[in-house]
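The complex appears here without one of its protein chains, the remainder shown in place.
Naming follows writing order (A, B and C), and every chain is counted from residue 1.
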């Protein structure tokens, strides 16, 4: 009986599988297949790799390339039909998952003054990072937040949320970041449209910022035990000031310069259970050393210009550009200016890595910590 | 200019995307693709489903079908070449991931008296559940544990581990359970072969059981802060006794009868960060109500016989059979005996669901909580 | 045989002890005493009171009374001989413990420009609240912090600490708060003089403020697992701003107006394991309702004037006055101004109450929540 060709991942290393196909074994594999089973030694080396090999590739999306297309979507589709006018970032290695890198989704959304998106909730966790425009706002479970450039807002797992731009504003563009691919692949995503399509605002505007955004102070009696930060909005001005203050007290990280994590003020932990976010400042002339770690990262250039080297390839960036670093990819950053600092916003799946015990990190040891460029 | 056909997932529901393809839009989509981007509204309804739809299907693997094949592997391949002689369970919907269900791997391994597998470590977390034979043992980071039928042992993320059967034992078969598919897809798996291929045993045999397996008592001064249970082995005799004792004190769960979780005695939490495990007892004649929840489950029948109904399909089982319940699949269990209890061992990814805030549960409300059978 | 008179706390209530002394019992009590024992029923009602009855009394210390005495200490004793020139607050009910209320110590310390106190460490936890003067500083484990009026600084359990006033400053007065009486009575106090009598400053001035005092942001990689807040200094300006911001988002507490707790930014919990601290704002014209709770409190008036009613007695206060509220004493606060807010700083032993499961609270139900004055 003819048996079909099969995968067989052999390695000639002690402790690894190295079994040659024989007619008898191939027949045996056929029998196993009929029982919804297989022989581990044919796939063991594949499913137990020596180290992670990301299916994502490093990509830099230049804002000057994308911006016109984002704006054009306003002419092409109505918000009613499109739901949201978003151009999503599609990593060549992750197209089947519509992911920008790893299990993270990202897109650029545009909204015109007076427009309002319908309210919904989902198990995916989301954030927005404002790129340009005036008058943007987000409502999360009845809490309305006003937003300006480089502000960052959460719309966590399970919350009713909606976005809009006030009628006296200007066209606004922001970056969305979500864990939709992760939650889908974990087979745990639910989606609900708000029964009224819009929420009512039930609190003073920016109340959560006023309540939870005070350094070293917490409202007495204000309990919070949800899995995400009650400080739903992180504004740019205090963030940039924090970086400058922290820079006075630290030498910084050799890999990241002056790096601060956005945190849940109640726990000191990440802003959401599946997505972390940070802002880092590369000081004038700063050039970091390379390292790599598990976890997928999306960067947005909040300020300045420079370049990053990712797995030996150079990516030049300036304000508003977006790029990604796949899991276990070497990366280092360079501020191109000798007089101005540069700031990179990132969001990532580090909370997943930490919660599941999967974080690993390694420094690039050779060449003074700098990667040679790959041609 | 000709544009290629594209996916476009439309829904005629307020708040959902419903944009018709036009030549202009198709050309626009081509331009976006060249920028490694896409229009969200073409895929939004796909990536934001109303509820999870598992790619796994319910499967029951009968031990009487598999056992002969497992034993035959001993004749077909040597341990040196195969690494381990394991027949893995291959869910028809998850073949590309070699998964038994969701992101969980499972296989049946056989080992003969005097055989020893080489020691290794990986980022995946693993467990074994002993199905038959005498003399099996596992060594984890120098702690040696002897194992008998229905014993359950951990070989967690990052630990050196190896299995063997003592030379005065009998051929042993056990079920392996791992999160290899999950750790691979999270791009965080590392694999290391022990430099000496074998560990030395550094502690009295079963020392962790003697140290941590005492109800309500904990060794003074014995700190433990690792992400997994120091009680690496969970023996059958005290487990079965625990179920009988707990049965005296509880009415049980309507969905699961008398269900106990194996826990980390230091925290009361799950045995490992990514895999939970439980043993449940269906009392004589017990027939549970259906429910569904996020998280993927693999069951092994530790004792007795009966059937389960999964998404409307009946699966009859007896001792040593294995079956799976995919995420968000309805399921209910029936003990076929009016006089004997039945016990089901399960392992699952509930710790992932809980750590990431993704656990959801729903009771089957109609028909007294019992699913109608689907023909 | 003559027996001595003994205490015997009888109550004629079911479930309470009510045993009459008899010659036979009195002889029995004598025998027990010789065995270092006693009969519980003679003291049961004493040691099991129906509710707490504080041995502290409410006291208000007027700054205008104390200030001259504090300043005079500079002429009377040298810092070398006195160690520190401090006038401590001595509650009439707690003189044997040198406590201001309950198990809390407080004192007013004065220091002249150029003076430096010697460095030491102790198991007691301490804080300072600056009342007047320029140029004060504190050094904690090598971290130097500059201090102005209404700033609040921690010198926690086990840290090396010292205070000084820079030579270009002015005479400074501050309030010290400590749990010395508690740690003494728990028989756990240790005291060490620094081997060099002074510490060296090992970090940039105010580095901990720059590092940890940023709302919603935390330095990446800066671990902190000690039992106290790394944000050792809480400055007045951001504190007052926080109260004003929070006031926009809250109706406030009926008992406390706009009340915020100083917290450990890493955990969201109290600043030290034994002492909590808060700042509260009574809005113009605000008059709170009375409540009582376990835990002892010391208040300092940071801003404004008004009065508090404590167990039916009125205490009028203005800026810099200090008063105490004993455990389980009814208390309510009134801002005397219709146009200005008033701010009260407090420190307390609430972390002890919470850690030991002893916090209880009760609202004053009668008379619209306002206590009748006791003449």
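The working rule: a residue touches a chain if its C-beta (ideal position, glycine included) is under 8 Å from a C-beta of that chain, and two chains touch if they have at least 3 such contacts.
Keep in mind that this is a model prediction, so the values were computed, not measured.
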Chains still shown that are in contact with the chain withheld from the display: B, C
Contact residue for the chain not shown (choose from C:44, C:149, C:222 or C:336): C:44
Contact residue for the chain not shown (choose from C:193, C:237 or C:363): C:193
Options B:56, B:118, B:146 or B:211, residue touching the unrepresented chain: B:211
Candidates B:26, B:116, B:197 or B:242 - the one touching the absent chain: B:242
Touch with the omitted chain, as defined above, among C:274, C:300 or C:346: C:274
Touch list for chain B against the chain that is not drawn: 203-204, 206-222, 229, 231, 234, 238-239, 241-242, 245-246, 248-250, 253, 256, 259-263, 265-268, 278-280
Contact footprint on chain C, counting only the chain that is left out: 13-19, 24-25, 28, 31-33, 35-41, 43-44, 46-55, 59, 61, 65-66, 69, 72-73, 76-77, 81-92, 97-98, 102-103, 105, 107, 118, 120, 122-125, 157-158, 180-181, 183-194, 197, 227-228, 272-274, 294-296, 326-328, 349, 352-353, 355-360
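Here, only the chains that are shown with their structure count from here on.
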Where chain A and chain B overlap in contact partners, by chain label: none
Chain whose average C-alpha position is farthest from chain B's own: C
Chain at the geometric heart of the assembly (C-alpha centres): A
Chain pair with the greatest number of C-beta contact pairs: A-B
Centre distance in Å when chain A and chain B are each reduced to the mean of their C-alpha atoms: 28
Residue numbers of chain A (touch at least two other chains): none
